[in-house]
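Step one of this worksheet: look at the structure below.
A protein chain is absent from this complex, but the other protein chains hold their places.
Chain nomenclature is as follows: A, B and C, assigned in order of appearance, with residue numbering initiated at 1 for each chain independently.
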Amino acid sequence: MDRLVVISGIGCTGRASGYFAADSYHTTHGRAIAFASGVKVANPDLKPVVISGDGDLFAIGGNHFIHAARRNVDMLVLCVNNFNYGMTGGQMGPTTPDSAITVTSPDGNIEHPFNLVSVAAASGAVFVARWTALHARRLTKSIEKALQKKGFKFIEVISPCPTLYDRYNRYGSGLDVMKKYREISVIRNFTDPMKAEIDYRTRIVCGEFVDTEKPEFTDLLAQQSDRLQKR
Amino acid sequence: MLTRQERTPIIPEEEQATKYQIIVNEDWCKGCGFCYSFCPREVLEKSTRFNSKGYYPPEAVNIDRCVGCGLCEALCPDFAIHVEEKKAKIKAKKGDK
Amino acid sequence: MARTEIRLGGLGGQGVIKSAVIIGEAASIHDGKEAVQTASYGPESRGSACKAEVIISDAPIDYPLVLTPHVMVALSNDAFHKYKEDLSKEAIVIIDSDLVKAGKIKAGVRLYQVPAATTAHQVLKNPLVTNVVMLGAFTAISKAVTPEAMRKAIANAFPKYKELNLRAFDEGMQLGHKAMEQSTTKK
Partner (left out) sequence: MQKAVLTGERFTQGDIAAAEGALAAGCRFFAGYPITPATEIAERMAYRLPRIGGRYIQMEDEIASCTAVVGASYAGVKSMTATSGPGVSLMNETIGLAVMTETPMVLVNVMRGGPSTGQPTEASQSDIMQAKWGSHGDYEIIALIPSSVQEMFDLTIQAFNLSERFRVPAFVLADEIIGHMRERLVIPPEDEIEIVNRKKPTVPPEEYLPFKAEEDLVPPMATFGEGYHFYATGLTHDERGYPVMDEEAQLALVPRLCDKIRKNADKITRAENTETEDAEILLVAYGGEARTALRAVKDARANGIKIGLFRPISVWPFPKEQLKEAAANAQHVVVAELNYGQLVGEVERVIRNEVPVHLIPRVCGTPHTPDELMKEIRRRIN
């Protein structure tokens, strides 16, 4: 536990870092991954875990996400995706589905959403999984598995937003949404992340999609530095 | 093939009945219903009394059916549920160490 | 020597800034004087007129920029004409006679012509050392730095090509002495 550092950004999930009896840090909006990169590079013995939301990680923090994944910096990024900016009152964000209603897309969202597992895989993550909040035990197992791996790991957790997003779109209570997950989610491990469908109404493909190995950034830095110091 | 009579139940009912307890911090509950709706053994049910916030917290009506899977604990968005093995078992665990 | 202001002008890529750094290092580290080197940085790094300047002094240097150069070394025609206007009276001007056509120049200025490019090509067989040939001539003519200090700074600046550059420097020194015999002062 002394090696764990839990880092969060801003949003509904932002306060998550405060729930751990571990070293933890609550950054500004979008910057959790950049902070975690600093932590990991400065002290590679530490195990950073970033917990944040879809808006934080993929809109304002999107650049940090793709570059940390590209570098393959060792960290686990857990994204709680509720399809909107919940904490600020339910505005549309980078994962808001086509035509969905939010307070800043009152006539239906015309933007195309990110498929987060696809972004993560394309950016170079070595482990990519998606579960819904209902898959609590499978999610726990994926987290355990990801923590054993070295590199940039990404797990998306589809989560209800009963007070805002689900209400605006008339999906019912949190319980209704969770029941919907049970009905429409399918587990398809090693599906091509590009094809890992995510449709709130019809089908959510869950599972572990990517589990691969490649050299990790701080290991490469250390190797290079060791080589240079011997000169 | 073993006949049904020959098989030993994996979880003997009588042992099971004393194994787990579910502790609910009722005042943290916001009544979402996840715990009792998704309990695979139908251990939990919505209670009929209000908590201090005006929600109906869950109660373990069939605790003898609980297999300690912890799904209710994991699903609770408010950290209001805690599933644990009963004390006898806990003692044994400590002794193991 | 109170304060000697030196300007080197040429085209980006000719080693103008590097030459100024070598002079500065020779003066401040190896001759034990004070020196400041500055350069004007533009967005282009190759092919446009550029200048680098050095101030050498016995006393600490306050104002770090060149006001009226006492010595100017020119490696290109453009640079020569662009940077010659604010020379001090009796300034020393050293030009690479292969690359610069000395036109009108202020009265009182002493002009020295050094065939550095030809020497680099024909004697040293490497056009890249043209600037070091000019540094040799500069050292011989200006006496702003000692040859020993320059040799040390050149050796530090080109650790892999030390021998070639030191030969270029020596050739330049000789060209410098020759140029002094032929020099003219514009009246």
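One rule holds in what follows: contacts are C-beta pairs under 8 Å (C-beta built on N, C-alpha and C of every residue); 3 or more make two chains touch, one makes a residue touch a chain.
Keep in mind the model is a prediction, meaning the values are calculated, not measured.
Shown chains touched by the hidden chain across the complete assembly: A, C. Check C:28, C:97 or C:142 against the missing chain and you find that the one touching it is C:28. Residue-level contact of chain C with the missing chain is found at 21, 24-25, 28-29, 34-39, 41-43, 61-65, 67, 153.
With the whole complex as reference, residues 1-3, 5, 7, 15, 17-18, 20-28, 30-31, 34-43, 45-46, 63-64, 67, 218, 221, 224-225, 228-231 of chain A touch the missing chain.
Note that in this section only the chains that are shown with their structure count from here on.
With chains as nodes and touching pairs as edges, the resulting graph is of another kind, matching none of line, ring, star or complete. The greatest centre-to-centre distance from chain C, using averaged C-alpha positions, is reached by B. Across all inter-chain contacts, the pair with the most C-beta pairs is A-B. Averaging Cα coordinates per chain places chain A and chain B 30 Å apart.
The distance from the centre of chain A to the centre of chain C, with each centre set as the mean of the Cα atoms, comes to 60 Å.
The residues of chain B lying in touch with chain A in their complex are 32-34, 37-38, 69-71, 74-75, 77, 79. Residues 19, 133-134, 136-137, 140, 162, 173-175, 178-179, 182 of chain A are the ones touching chain B in the complex.
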